[in-house]
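All protein chains of the complex are present and in place, except for one that has been dropped.
Labels for the chains are A and B, by order of writing; each one numbers its residues from 1.
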Amino acid sequence: MKKLSLSDNDVKHVAKLSAIEITEEEVPTLKEQLNSILDYVQTLSEIPTRGVEPTFHIHPVSNVFRDDVHQASYKSEEIAKIAPDFKDNFFRVPQIIKSNS
Amino acid sequence: MSELTSLTTSEMRAKLLSGEISSMELVSAHFDRIEETSDLNSFITLVKDQALKNAESADIIIKEKGSNSGLFTGIPVAIKDQLVTKGIETTCGSKMLKGFIPPYDCTAVKKLKDAGAIIVGKTNQDEFAMGSSNEYSAFGPVKNPWDNSRVPGGSSGGSAAAVASGQSPIALGTDTGGSIRQPAGLCGIYGMKPTYGRVSRYGAVAFASSLDQIGPFARSVKDLALTLQTISGLDSNDATSVKDKVPEFVKELESWESKDLKGIRFGIPKDLMSGGLEDSVSNSFNEVISRLVKLGAEIVEISLPHASSSLAAYYITAPAEAASNLARFDGIRYGHRSSSYHSLQELYEKSRAEGFGKEVKRRIMIGSFVLSSGYYDAYYKKAQQIRTLVINDYKAAFMNSCDVVLTPVSPTVAFKLGEKTSASPLTMYLADIFTVPINLAGLPGISIPTSLSPEKLPIGMQCVGPLFSESLLLGVASVFEREFKFPVTQRTTGRIN
Partner (left out) sequence: MSQEQKFETVIGLEVHAQLLTDSKIFAVSGATSGKTPNSLTDSVTLGLPGCLPVLNRRVVDFAIKLGLATNCSIQKMSTFSRKHYFYPDLPKGYQISQYDLPLCKDGFVEYRLNGELKRVNLTRIHLEEDAGKNIHGESDGISYVDLNRAGVPLVEIVSEPDMRRPEEAGAYLKQLKQILRYTEVCDANMEDGSLRCDANVSVRPIGQTELGVKVEIKNLNSFKFVERAIQHEVERQIAVIESGGTILQETRLFDEQKGTTRSMRSKEEAADYKYFPDPDLPPLIVDSEWIGKIKDSLPELPNEIYNRFINYYKLDAYTVEILTLESFIARFFEQAVAAHNNPQAVSNWITSELFGRLNKEGLSIMDSPVSPENLASLVRMIDEELISGKIAKTVFDEMFESGSSPESVVEKKGLKQLSDPDILDKVISQILEKNPKQLEEYRSGKDKMFGFFVGQVMKETEGRANPVMVNDILKAKLA
């Protein structure tokens, strides 16, 4: 694999992907830090892994289920206590202009 | 009464049952100690009023039920702020969750509470458990009880410092890449990361789900065993918790009282030990080895060829999972919401920019990058393949060569505050070299304090066993405890400078 390093635009794109606002001033430092981490983790590409199964779960556990029985929900007062803007049983956010789900 | 803060929980239990002390006295003594050593900054939240009220009830329960009461009845505990506690503010060391009062309890916490334990407060930590020095906390760094100018390690630095300084006899932490074992080592106490799945992760705010595990800190191996016993077990709320019956750790530990280490093979992974060790750590390690031989242990050199790649695999896996797990912090249902936004997009981006600290943001961005379109195979999947290789390395070692893998916990003693945060983030990551492979492999690991460096800083050893071998590790640790007689209570009373 070719060594990859992020450009200013890549850093901005990754910040967008992460939904984190960054300022122009932050870009150079972030770029340097992210690239030093990426440089380091890219050393993995030198290790041959052809045919090696990835491990996504430590234990060979499967089929963990719950029964289909519903239980009580939180009361709206409880939700209101933790939510930044909850009124008339709704969470409130600025008007959604563009649908992207 | 200050010596109350030096006792183990079993000693406290005996005194409580005999009526020699009350839970009120015990809990009060700990709050006095917390106040006296508040410079350590080991707590984010203290719940003194509630704790004293609970102590009052505990005293009644002890009177009524005696030895039938829960094992931890009336005994103070400290809980890492990464674990949600019903009705007690839980911040994960982040501005993002400042003021967040969870409506439910973490399973491990609930189990301790059910055993009668009294929560004194929520301990300081690196933000969302990302860090190895506790300097990445939105609530300021924690200081090492052995030297105020040094870090306690991290991310569970507050829990380690609290137990080392006598603020609490035991504490819970979380360990994703060493976050229990490393601060335990740097603070001179015992800490354990159990086998993945041994303790339910329900209510541990997820950092890297495939690596996270809750575990105990204590000043004695027995307390470690007691706490582990209490918090372990299958939980229907965590599909990754395991069915395996929880052994009677405490009982099994008793069988080691008369044992030495005869016949136990300690594997020294030569691949991991090549360079990077500080002299004092290196010397201490060699001394431990020669002592082990005297205790009948067999020392074998083993090969873990992929262990050194663990760090890179870890710094892909953990950020990737973190980027995913922390996506829920969006300022909509709970947590920090920016006060200046004009659109939904701004609400997200500003709330997250303001709520998260620098290290968390870096890791989220790295994680977002490695999972983004076109990079999954080269990074996340590759890291999980490495993980398979690491697992196989350990499997082979345990099958062919050794019972326990022995390394230092950390290549250095506690470093100075600011020493590593000013450098590249990578410098801090490299401190996790001995602890990280264990999380990748899901294995249990224990951190055992063995000696003090010339500058009187604790040095700890890590023992790692096969999956579900906590009993063996506790047993081995108890022999170390007996033989090395590390002064765990040296900082539990008196002034801390």
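One rule holds in what follows: a contact is a pair of C-beta atoms (placed from the backbone, for glycine too) under 8 Å apart; a residue touches a chain by one contact, two chains touch by 3 or more.
These numbers come from a predicted model, not from an experiment.
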{"item": "Visible chains that the absent chain touches, using the contact criterion stated earlier", "value": "A, B"}
{"item": "Omitted-chain contact residue, chosen from B:A204, B:A218, B:V390 or B:V409", "value": "B:A204"}
{"item": "Of B:Y136, B:F285 or B:Y348, the one touching the omitted chain in the full complex", "value": "B:Y348"}
{"item": "Contact set of chain B toward the excluded chain (per top definition)", "value": "83-84, 90, 92, 97, 100, 102-104, 106, 201-206, 208-210, 236-240, 320-321, 323-324, 326-330, 332-334, 344, 348, 368, 371-373, 376, 380"}
{"item": "Touch residues of chain A, complete complex, unshown partner", "value": "17, 19, 56-57, 59, 61-74, 76, 79, 86, 88-96, 98-101"}
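Note that only the chains that are shown with their structure count from here on.
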{"item": "Centre distance in Å when chain A and chain B are each reduced to the mean of their C-alpha atoms", "value": "24"}
{"item": "Touching residues (chain side chain B, partner chain A) in the complex", "value": "100-103, 196-197, 210, 236, 239-240, 242-243, 306, 309, 311-313, 315-316, 323, 327, 330-337, 341-350, 352-353, 356, 361-362, 364-370, 372, 378-379, 381-389, 391, 424-426, 429, 441-442, 467"}
{"item": "Residues of chain A that touch chain B when the two form their complex", "value": "1, 6, 10-11, 14-15, 17-22, 30, 33-34, 36-38, 40-45, 47, 49, 52-59, 61, 64, 66, 74, 78-79, 81-85, 91, 93-97"}
